[in-house]
Structure formats: C-alpha cells, structure tokens
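Dropping the structure in here first, questions after.
Missing here is one protein chain; the remaining ones are kept as they sit in the complex.
Here is chain A:
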Amino acid sequence: MSDVVEKTLTALPSLLSLDSQPGSAKLSSNSKLGNLIRGITELTSKHEEEKLIQRELLLIKEQVSSPNTTMRQMKELMVRAIYCEMLGYGVSFSYIHAIKLAQQGNVLEKRVGYLAVSLFLNEGHELLLLLVNTVLKDLQSTNLIEVCMALTVVSQMFPKDMIPAILPLVEEKLNHPKEIIRRKAVLALYKFYLIAPNQVQHIHNKFRKALCDKDPGVMSASLHIYLQLIQENPEGYKDLAPSFVTILKQVVGGKLPMDFNYHSVPAPWLQIHLLRILSLLGKNDQSTSEIMYEILDESLRRAEMNHNITYAILYECVKCIYTIHPKSDLLEKAAKCMGNFVLSPKINLKYLGLKALTYVVQQDPKLALQHQMTIIECLDHPDLIIKRETLELLFRITNDQNVTVIVEKMLDFLRISEDDHTTIDLVGKVAELAEKYFRTYAPDNEWFIDTMNTVFSLGGDLLQPDIPNSFLKLLSEGFDSVEEDKKLRLFAVNSYISLLQGDSSKLPQRFLQVICWVLGEYSHLREDLEPGVVVRLLAKLLDMKSSSSETKCWVLMAMTKLCPGGAALALVHDVSETYSSSLDTMLRQRAQELQILSQDSELQAKVLPRSASMEPVEVDSSLSFLDGFVSEALAAGAAPYKPPHQRQEELSRSKALNLEPYGLSLPISISSCSITDRQSPTLLSISSGLSGDSTDFSHKGSSTALKLDGVKRLWGRDGYLAQKEQTEEAPRIEAASAVRSADQLGDNNASNSQTPNPTPSPECDQEKQQLASSLFVGLASQSFLHQMGKSDPTSQRFRRKTKASGSAEQITDPLVSPSDGSDNLLYKSLLDSLDLDVSPPEQTAGLVAPNGSCDAEEEPADADVKEIETPPVRDERVTAEASPHDDPDGSKDPSLASHLPAELSALSHSKVTLLFSKQNLDVSACHVQKEDSVVLVVFISNCSDSFLQQIRLQVDSEELEVSCVSDCPSEELKSHSVAVCQYFLTVKRPSVHFDLSATVSWQPPAGLPLTTQFSYRLPLATFVRALKLSTEEYGAMWLAFSHDTKQNLTLIHDGWDPLAATLDVLKRKLQLHVVEIIGVEAIVACCLQQDQPCLMHCRMHAGMLAVWLRSPVPDLPDCLLYCCQRALQEL
C-alpha cells in the first residue's frame, strides 16, 4: 500500500496540499454523521426515527442553502443527505447542491458530489443537464482522478441528447496512455451505445482497437459492447469469431497476468463473456461452430469441479455447446457435466443443473430419462424455487402419456404458491397443456373439464383473458364428431350446474362468466333440466355482493338465451326490471334486451338461434345497415364522418379559429360522401371498444367475414400439424428403456444404476418408481414427442384457427350475438358509439367577414350572385373541390382549356373547374402536372359586354409555396375575353390536401370595386412522382429515414394476384414506382417533388396489406398512407 501512496503523491502533487490540512474538521463532520447513525440505532419506534430524520433534514436544508457553507461542509452535508435518502426520506432539495458540489468542490468534494448525483438522479432527470458542463470540464482536466470521476458518472447516467457534446472527448480518451482511463472510456461508450446506438455508429472501428488493447482490462471492457452488438446482429461479426477463440485460448491457457486470476481461475468473467459471445456466433452456423470445438473441449477439461467460479464457467460452456452447431462428443461431455450439476448436493448447482436440463431436453429428451429419480426428488424439494424449476422441466417433456401426471403436479404446486407472477405463468401453462393434449389424444371429457375448472378457480382473476376465451372457443367449435362435442358440452353443463348448486360465492369472476356462457349456450342439451332451474341458479349470482357488473352482464345474457317459461319468466321479468334502471349502461342494455326478448320468443329465436355458434359471424364492416340512419343524420345537418386519421390531420392544421363559413350541408352527396370512405371498425372492435377510432382493425370496404384465409393452419384434429409431420418423418428408433410398467422398473436394477443417489426406503422407492414410470413414459420410445415451451413458436395460446368461427368473437363479449337478426337490438348501442357529429352546422358567416359586415351569404359554387350595393367591398367565399368527378356541372366552359398556354397544353391537366361566377365574371382553374412541378392555371373570363378594370388575383397557401409565373396580362379585361394566370406550386410541408385560397378583385364599369375569395383544393397525389430506384438504393435509403408509419390496408381481390392488383391501383392513381415484388412482399418508392422521397414496404398478411412507410420528411408517410387508403377505397 505504501508504494501506491508514494506513487500517488508524486503523480498528483497538486493534491498534496489537501492532506496537509488539519483533520479536525473532518473529524467533527464525520462524527455528525456518526451521531445521526447512532441516534437512529438507539431509537425504538419508526415514528421516533421519522421525527429525528425530519429534524435532521431541516437542519441540512438550512445549511445547504446558506451562502456561508463551505464546500467542505457541503460534502459532509451531502453524505448525510445520501444517508437520509437511503432510509427512504425525500431529499430533493439537495439535488441541485449535489450538482454544485460536483462542479465547484476540490477533488475529494467533487467525488462526493458526483456520487450524490449518481445516487439521487435518474437517467431522465432534467437537472442532469446542469452537470454537462462540469463533466465537460473534468474530461479535459489534467488531473487523472477528475477525468476518472467524470467518466464514471458518464457511464452511469447521461442525458441522451447531450451525448454529442462530450462524445469527441470520450473518444479521445480511447487513446489515453493510462489503461484505467481507456477502460472507463470504453464503458462510457458502451453506455452511449445502449441509450443512443446511432450516436456511436461511426466509432465501431475504434471498438475493434479496444478489443486489441494490450491491457486485458480494456479488452474485457470492450467485450460488453461486442456482446451487445452481436446479440443484435450476429451476422455482422462472424469475422471476429477466430479472434474471440484466440483470446479465450490465451485466457484458458493462463497467459494473462496473475492479477486477473480469481481463486486461481484465470479471468473467469472474461471467459464467461467470451463463451456467451461464441454461442451467439456459432448458433445455426456450422463453419463458425467448428472453430470453437477445440477450445470448448479444453474449457470443459480445464475447469475442475471445485469452486463456484469453475461451475459458472462450466455452466456457460454447456449452454454454449448446446446452442452452437452440435458435435456429438462435446454434447456427451456437456451432458455428463450437467449430470454432475443435477446430482450435486449443493442446492445452487442443482438449480442450475435443472435449468440447463430444461434448456437441453428440447434437443434431447432422453437426457431427462437419465435423471428421472433426481427430478422426482426435486419435485418434492422443500425449496419452492427448485420445485418450480422442475415443473418447468417437466412442462418441456410433456407428451400424451404423461400429461395427466404432469398437470396434476403443476396444479399441486399452484395450490401452495402464493406468488402472483408464478401463478399467472403456471396457470397459463396448465391451460395450454390441457387444451393441447385434449385436442391431440382421445378426449377425456372429465379430465379436461376438471382441469380447466381447477385452472379457473386457482387462476382467479389474475388469469390471462385469452385462457377462458380459447376454452370457450374450443367448446363451441368442437371436433368433427357431433356426438363427442355434445358429450363434452353436456359434461361441462353438468359440472357447472353442480358447482352453482354448491357455494358459488368463492368462485372467481372470470370462472363465473365462463359458467354463464356455457349454461346459456348449452344447458338445453340436458333434456331433464328445466330452463327455469338454470335461471334461478343464475339469478343467485346476481344477488351475490362479490359479483362484478361485468359478470352480471354475462348472467343477463345467459338468461336471455335461456328463454324460460312459467314461474321463471316472472323471475326474469323482475331481474330485467331491476337492472333496467342500473347506473351501469352496459348492464342496462343487457336488461333491456332481456326484457324485450323474453317477451317475444319469436324474435328471441331469430336473434339468438341455437346451434348458431358454429356459424361464422358475418361482419358487415361497412355498417351498411346504418346507411339510412346516416343519411337522415346528414340531412339533419350532421357533419359527414371523417376517419380518425383525417380528423387528426385537420385538427393539427386548424388549431386557430375556423374562419371559413361552413359549406351548405344539403343532402346532395349524402349517399355517396361518407359511407364509402368511412373507416369502419369491424363489429369485433365495436363490441370491445365501442369506439369508432380504432384504426388497428382497419377492415374496410365492403362487408366481409373475418378474413383468416391467409393464416397458416397450425392445429388440426390431431393437434399441432407441423409437429406431427416432423415426428412422423423421424420416429425414434433408438428406443430406450423408457416405457416400463412399474413392476418392471422394480425388478430392473439397471435403471437404478443410472441414478447413484441411494433411495431412502424401499417403500418410498416403490412409490417414486411408480411416479417415474408415469412421468417419463413415452419419452424415448414414443414416435413423437411434443416439446413445449420456448423452442416451440406455436405454443402461445393466441391461435387463430383456420375455421373462421364467430363464437370466439361472441365469447369476447356477451354483447355480440351471433346472428344477423341482431341489428335491431344492437342498433341503439352502435348508434351511440358512432362518431357522427350530429350538431347542426353553425352559422358563423356573420362572424367571418373581416370588414364587419354581418349579412354575408353562403352560396353554392354555381349559384348566380345578386350583388347588393350597400357594402363597399364584400367578402365571400366559395369552395370547389378539385377532384374531377366531384361536380359534373362545374366545367361550364370546356373551351377554356384551349386558353391553356402552349407549353402546358401538351401536358395532362385536371378538369377545368368553375370556381365562381359573379357579375359576369367567371373564374375557373385547373392544375397541370409537369414532370417536376405542378402549375396552377386560373382563367378569369369576362362574360359581360363591358370592360372590367383593375383585376387583381392573389393566391396563397399555408402548405404550398406559390410563385407567380405569369400574372394577369393586363389589369383590364375586354368583354368576352379570358385572362390566364399561372402559378408555380411547390410543397412546403406535406398534407393530405393542399388548400389554396385566392382573392380576386375587380372594378366593374359602373359601381364599386368588388372582392371575392375562393379556394381551390389539390390532393397530395398531384405532387407525388415515381421515384426510380434499384433495390440496393432502396435498402440504403430505408435505413436512413427516420419518420415512419404502419398500417393495414385492404387488398383488392380481383384477378389472381391481390398484391399485384393492389399495387397496380396505387401505381395508377398515385404514380408510385414499384421497385420489386418478392413473394408476398413488395417495395415501392415515390417522391414529393424530387427531393422528398418516401419509401413504402408492403406485405400481404392475413388478407390485408401491411404497409410501412418511411421518409425523411415528417408527416409525409402519414399523408401518403391516407392517400393510399383513399385510392383503394375509391375503386
């Protein structure tokens, strides 16, 4: 130690003076903290402690804010503040002083300041910005310790946005002569990479330099970065594999300085890091795996089983060997090593052994056989953690012969587990097993229903909602055999009736809901059961205090389905009466339905036909049955529906007051205007969210049933299809001695010899052998094994079946009944939720006129204008939509097109639209799409017999840059002549539509000058041009663009290839350029006026077109997406 001190003294002379200062102050300050701590330990109650700390905090607060407090005192105060914070008291007042201390103190004080900052503040805390300058200063300090402190704090927390400010300095430190600085710099860069990977992209080659650093500490620090990088992109670093292998060889061979040994194992942290990197690189890659076989073998050999640290390395080796491309002799050694873990008396090793086994049995289930007795012992281990891990292992080796035993074990565990997280997880697994094996082997109704009942009871309300859903779906869909289905349902009904006859108050809400649904649907299957009996049982649930209103909804729905007669009818009547005044609107709705349907059995049969749950629900996604209502509402002055996207757009555009008068909402375009372009959610989403703005369910267009055609068929009558094929191909011929009856096992000592653990007593042994035979049956000899869990991508419970059945939707919410006759009932609730703005249009025209005249009129575009002389200047506005199909009588004068300037006449132009006509002055306009630009052409025609003078036209737009190419040639306009003005339009910022507002003023021969405003609208498509790209260019650009958006669009199903057809429409309507079509995917590019590209990636998925747009221009992807939507809808 003395030599260290000596070194320090010579290296850091500047700090020497500090130490020569008298230590008395330190003493007293330390004792202040000491006093505090001692004071606290002497206290007996929490209350006293609180009082003491509050007093202490007041004192600290007073002192830190006093200007006389020296930095030395401040340091001591900070230590006390840290202590108080650790005890759980708020010390936010001291945060700013901690930063100040880091900034102003000398080295020692600074260190405490930095420490306090790193303990007090979170990564995102705004005060951290104040630290940036201090860090910047310290990074440039000549004092090594200051640099170290700055790097330390930076590696822990730094405001993401300020990284560029210090990045060059940190980078520079990579070349620092001191290894400690280099090491910390590497870790700081690692931190930057984690929080802002883009910022450090340019220094990847410097990481390589750090990897080659002569100091092992720096090198091993750089492995953190590589582990992260390789995790994200193993392909990019395959070339480094030999280097990593070489490093590992050197480490294992003991080439590192002795300092790095830990309990005489060379650099174990480094070894583990390297092993993890190698397993990532060697995964699914035979050639890379081959170069690591040798070193893995050596690692296994060198690591003797004597200390935790070698076990840690061995564990990592085993994992690596089983992850990379397999090599048989290595696998054998790894298996043996794992066996030692499992058999170890040390509980930590046993746990890891089980964990490794769980990982490994997915590849080689026979390994579980070798350890069957140990596994069974672990199953009864007093430590729940071990038990839990064992169940995890069993879950992975489940097959149709041992499933009942394994499920039983899992349920046993669930009964004693108190941890919510574990319960949720295990319940899910049991449900998964029950459902899967019920489907795959001879159905055992009793087992299945009982298991699910236990799942529902134990899982309670923690249960993931998809478990009851898929259970009910399974019940309602059934299998191929009608008889079997009926039996299953009947069994469920019986089971639930007896449950309800018992004490039902303990049952979880979710379970009650399931029961309600099943009884409502299927209790008629039991012929001896009066519906009245069921209704009475259900009514009991309504009276229970614990029942949630959601459950009550299910109960009422079930009653609605039951339609009892006789005395029960009166009960039903009472119930509906009671709940029809409920505060819960859902409940009220259900009660209303119950009331109406219970009185009209004919309607009931139509709305809720029995046996209809098998039929798919026709989802009328366009909600066409509401058309009548919509047109009525529109006629009454409601605003037409706009999809949420457009609403958002307009909302952001018109944050200010709306100064335009509302257009006349006459019923002219009602039938066409909004019904087709309403982006209606499916019935599914209406029922769940009752909101019109869920864009996720973007089923649009004509009425469709649920589109599930594209979904791969994973499950069939015989279970998981892919799995089965695979197992049929590869039957395990090397059948080991797994299927043994219990007595065989008892005789056969060979199996015992595999498990060296002596079994305690023969009786117990017998029991365990029995258990073993039932648990491990079918593992090796069976021709197939259903592996569950992580390696099985289909194991999630969310599965869409190929059979499009409405019952699942019906289950999700009792609201939706499965028949088409339901509209009269659902009508009301749907209407309530529709996003129609039914308020009458406001008469704001009076407010609008800027000159204060209050009698401005609204008029349709082509109305004749009668001018009243009184106001000197009148402002009026008329609007015209530029879309050509919109107003058939707009183009009054086709000959106007002949006035197009010569250079434009050859190009395609939009239809010439009459914008307004007044006092013998007509103004029309069209736009011309040139290759690289858009030109607006305005025609002003004088229809009168006299001169018009002082004609002025001004065109403006918020989103467009308007530059005048040629103005009105003269300020005068002869009678019956036309003046042509051209404006060059460029996009300032993208928008779905571009509105141009224009003012024209003129002076008629007699009378006052007149002014009229009008507007002209261009769709975004006008400005979109094809962008010719190669696939490579596209790829490079894609990564560079930051603004993106994703959505599903409707596919066009005409012809043989929906993707091509859809792209064709987009190409035609929006001039998009299709770069390449690859299978079900396509890449498309376009640009807005050459310099604003937008890329689109399309993929056919589940009957929809999933599009992903990217662009460097904000808002462009959104706007373009909207245009695509429109283009596809307008077909």
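By definition in this document, contacts are C-beta pairs under 8 Å (C-beta built on N, C-alpha and C of every residue); 3 or more make two chains touch, one makes a residue touch a chain; residues count from 1.
Note that contacts and distances are computed from a predicted model.
Hidden from the displayed complex is a chain whose UniProt protein name, among "Centromere protein O", "AP complex subunit sigma", "Phospholipid-transporting ATPase" or "F-actin-capping protein subunit alpha", is "AP complex subunit sigma". Of the listed positions A:Glu48, A:Glu62 or A:Glu123, the one in contact with the omitted chain in the full complex is A:Glu123. Of the options A:Pro234, A:Pro268, A:Pro365 or A:Gly1103, the residue whose C-beta touches the omitted chain is A:Pro268. Among A:Leu77, A:Val361 or A:Ile386, the one in contact with the hidden chain is A:Ile386. In the full complex, chain A contacts the hidden chain through residues 1, 4-5, 7-8, 11-12, 15, 18-19, 23, 26-27, 30-31, 33-34, 37, 79, 82-83, 86-88, 90, 107-108, 111-112, 115, 118-119, 122-124, 144-145, 148-149, 152, 155-157, 180, 183-184, 187, 190-191, 217, 220-221, 224, 257, 259-260, 262, 267-270, 272, 308-309, 311-312, 315-316, 347-348, 350-352, 382-383, 385-386, 388, 421-422.
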